[in-house]
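In this view, the complex is presented without one of its protein chains, the others remaining in place.
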Amino acid sequence: MADPRIPAAPRVEATVLGADEIILNMGPQHPSTHGVLRVKLRLDGEKVVGSECVVGYLHRGVEKIAEHRSYQQFAPYVDRMDYVAAVSNGLGYCEAVEKLMAVEAPPRARVVRTILTELQRIASHLVWLGTHALDIGALTPLFYCFREREEILKIFEHYCGARLTTHAFRIGGLQYETYDGFEKDVVQFCEPFDKRVDDYEALLTSNRIWLARTKGIGVLSAKDAIDCGASGPVIRGSGVKWDIRKAMPYAAYSDYEFEIPTGENGDTFDRYMVRLEEMRQSRKICLQAVAKIPAGPIMARIGKVLKPPPGEVYHSIEAPKGELGYYIVSDGTTQPYRVRIRPPSLINLEAFDKMVRGHLIADVVAIIGTLDIVLGEVDR
Amino acid sequence: MLDRIVFDLFAGLAILSAILVVTRRNVIHSAIFLITALLATAGIFLQLHAEFLFIVQIILYVGGIMVLFVFVIMLVNLDVALHQMQFRRQWWVGLLLAIALGAEATAAIYIGRLGLPGPETAPPASVLEPNTELVGHALFTGYMLPFEIASVLLLVAMIGAVVMAKRRT
Amino acid sequence: MTHALQASLEALKPFLLPLIYAVAIVAVLPLLAGYLVLMERKVMAHMQVRLGPVRVGPHGLLQPIADAFKLLLKEDITPENADRLVFWLAPMLSMTAAMLALAAVPFGPGFQIADLNIGLLFVVGISSMGIFGIVLGGWASNSHYSLIGALRSAAQLVSYETAAGMAVVGALLLAGTLSLRNIVEMQENTGVWFIIAAPVGFFIYLVASIAETNRAPFDMPEAESELVAGYMTEFSGFRWALYFLAEYTNMIVVASIATTLFLGGWLRPFPTTHWLNFLDWLPAALMLGLAGYCLYRTPKQPVAIQKLVMVLVAGMFAAFAAILLAPMVATHIAGATSMALMVASWKPALLGGFWFLLKVFLYIYLFMWLRFTFPRYRFDQLMRLGWQFLIPVSIVNVMGIALGLALHRQWGWPYGVALPTTTVITLLIAAALARTGEKKEKDEAVVGEFWGTGRDA
Partner (left out) sequence: MIGTGHYLFLSLALFLIGVVGVVTRRNVIIILMSIELILNAVNINLVAFSRLVGSVEGHVFAIFIITDAAAEAAVGLGIIIAFFRNRETVLADEMDLLKW
């Protein structure tokens, strides 16, 4: 199993503990490990000298389940991976299967998908911002973030009846036409949203304590970020301009104008700024998209029973947390032969040990927060 | 009468907890009983109309030095130490020595006691009032030099402690 | 026999009034702490666009009582490898120290258990013993979270007590006495609260007292997102309630000290300005206003029993108003019967108590406000702030006040010139200190200490 070419990372318990070292077991039940992550920390006083992430407490065998479900049946399962960004998961899966079958969703469906996915990105970042601030001890932003998130969830609820695990898209397009007043709702949410982000910034960005707690914390250099395969805001915070929406456009992203924000130092503060800016950019995309939703069908012409030709496909999208990839192998039957999912949270978590060494316990929670992991996705 | 009760209470508490300090196996328990002994002594000070010293005892000894002790005990807490032998093998020599010393001192006090003026001749408590002002006055006039030397001593001790406890890298 | 009884009663007489005060404080304090929690939750809720407790009683007014019952009935768990004796002792130690400190606090001109001539030192010393409750509790739990919380707490308290002590010394120089009652009387004689004479000292005491009571943004020992609950992690039920009670009692203690030292204790604003005497009517008016508001809200309560509770609360406020109003009215009755005179003589005590509690609550409100606004400091930053900024500034502050007093007394500068001058000097030095500290922090920032910041790609 171990690759001899890779030098083994020192395990937490690998060597004898020094006189004033202790092992602190953080999680799986802990208020700020964002679910059931378990981190074994080796501490010298309060300083972290070693860490090991133990994942798998939320493993449900999603990939294995896929092998016993038809392509359509599996779609709701992916919602349960990154449960704060269910729409994005669904988009990635549907597009992957469409690619495998060589069909394309009609333009109207693609635009609506883009709008919903960008709204979901904002919602996911809002959850991140609230919980991250809570980890660092600011209690109040959470409730302001959830106030805005509620509006997004209301749009989802109107559109497909569900708020959290939406199953909004179908393979080949959309099941539901947009409801009356969809455009108005989206515009109504997006117009004042810029001001809301300014509000969050007023609470945090210029706060001395916030700066002291985030600047220079969890520094990840661009090289390290690339080496460990990080993606999404984590790699962009390190200054690498990498966004699949631009690099390999999918859905309708090539039609819209938006910027890719990047950081400079790769510290927690930069990732915070990157995510805030991403929310603003997502709002911009939503406004552009909602202004001209093309008319037309919402579903491509595909059969009731999907039988993709034998073959394999890899398709990835820019989920709120990073690159979400689906690798699907088809053997020509109604059920996939193998589905492999590349969850961004798990790969980003690889950088955890590098970021956390030498920092204090208080920074550990800040770093877990800044990586924005969702354990449903890490463990699948 | 009330005086007597107060004295017996505090003295008994002090001696009992002092004995517990030197006999407990667990260091933290020892520290707790030392705190009790120090508080009881503070009570004795109060009875002797040394109000300022009473509060100095609480703030410095209990609130400062003992916190330091407890802090260090937690830093070096070793479960192993609990199961080791707590007393030296020659403990009885020490005990005998202490008893001899005690007998000698007791005899000395008992004999010398007659030379001491009785409690009736003690000046009224109001001589020591206002206590804080008097102590402060004495400290900053007659004992200015010792006071300054004590502050230098504290500085030296502080630097020494920092140097000692600092990690050599 | 009856003679002996009478004699002993005679002997006990000086203890009677303090005893009544003590019982009153011990009986009221838990209730007060419970309602402080409710106040905190309500204030927090309204700052965070939500409602807070509303289910138990109108506006959640009975929530503290329900909470208390829940805590009392909860299972009391002792961890298996805990040190039972210490685990049992620690919460009580915390609580005892916090309550004992209240013994010397003057709540009003007549309402004080004991006017010690070392009063201030007594409060500081006793409340510094509360730390043993935290440290020993954390150690006895035999859990790493608790232990780290306890160690943080010990270091934090020792550091910030120094700063708080120095800030207190500043006010002591102005007052020239350690007796809390005399300090307030001194402010009455000077005609100016010490917060105006020594604003820097008040600021230092404010920060240090937040740190001493382990409140956010200095709540390192119990930082819930890092250490679960710090030293309280393993405590449940009644013991946990004792810790909680101790925390809120400590808040009341530090707020009382700040009120006494800097905010004029039981004095109303501008106690010597006579055209402001109408302020004496304010307490009663405020209570009447509250009662009126409760009555106004009564018909809007959904359930009959909530209406009833609301009316009762209104009645309570009205009763308070009547009590506060009685001496005011009695002084204005020309008849001057002995009864009216007696009632009139209560005036300073009643109004003093009102102003004192009002200031204490405002101070605690400030604590809460800060808690909901700021993120939490990190432990080393907290230590740096304490040792490299607060303690030097507090020492400079003491020297500044001493200089101001010397200018006033030796060289005859007027009070209103000498102290502001030295305050400005102190502020300048503090600003310089902050600037150098910031510069040093920037130089020492951990950016790239462990991993390079090289950028490619």
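For reference, chains read A, B and C in written order, and residue numbers begin at 1 within each chain.
In this text, a contact is a pair of C-beta atoms (placed from the backbone, for glycine too) under 8 Å apart; a residue touches a chain by one contact, two chains touch by 3 or more.
Just so you know, these numbers come straight off a predicted model, no measurement behind them.
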For chain B, which residues reach the chain that was dropped from this view? 3-4, 7, 11, 14-15, 18-19, 21-22, 27, 30-31, 34, 37-38, 41, 44-45, 47-50, 52-53, 56-57, 60-61, 64-65, 68-69, 72-73, 75-76, 78, 81, 84-88, 91, 93-95, 97-99, 101-102, 105-106, 109, 113, 116-120, 122-123, 125, 127-128, 131, 134-135, 138-139, 142-143, 146, 150, 153-154, 156-158, 160-165, 167
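Please note the rule applied: only the chains that are shown with their structure count from here on.
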Distance from the mean Cα position of chain C to that of chain A, given in whole angstrom: 45
Inside the complex, what are the residues of chain B that reach chain C? 26, 28-29, 32, 35, 51-52, 54-55, 58-59, 62-64, 66-68, 70-71, 74-75, 77, 130-132
List the residues on chain A that touch chain C in their complex, please. 22-25, 30-32, 46, 133-140, 142-144, 147, 203-204, 207, 209-210, 212-213, 215-217, 219-224, 226, 238-240, 242, 265-267, 354, 357-365
For a test of understanding, state which residues of chain C touch chain B in their complex under the given definition. 83, 85-86, 89, 116-118, 121-122, 124-126, 128-129, 131-132, 135-136, 139-140, 147, 150-151, 154-155, 157-158, 161, 178
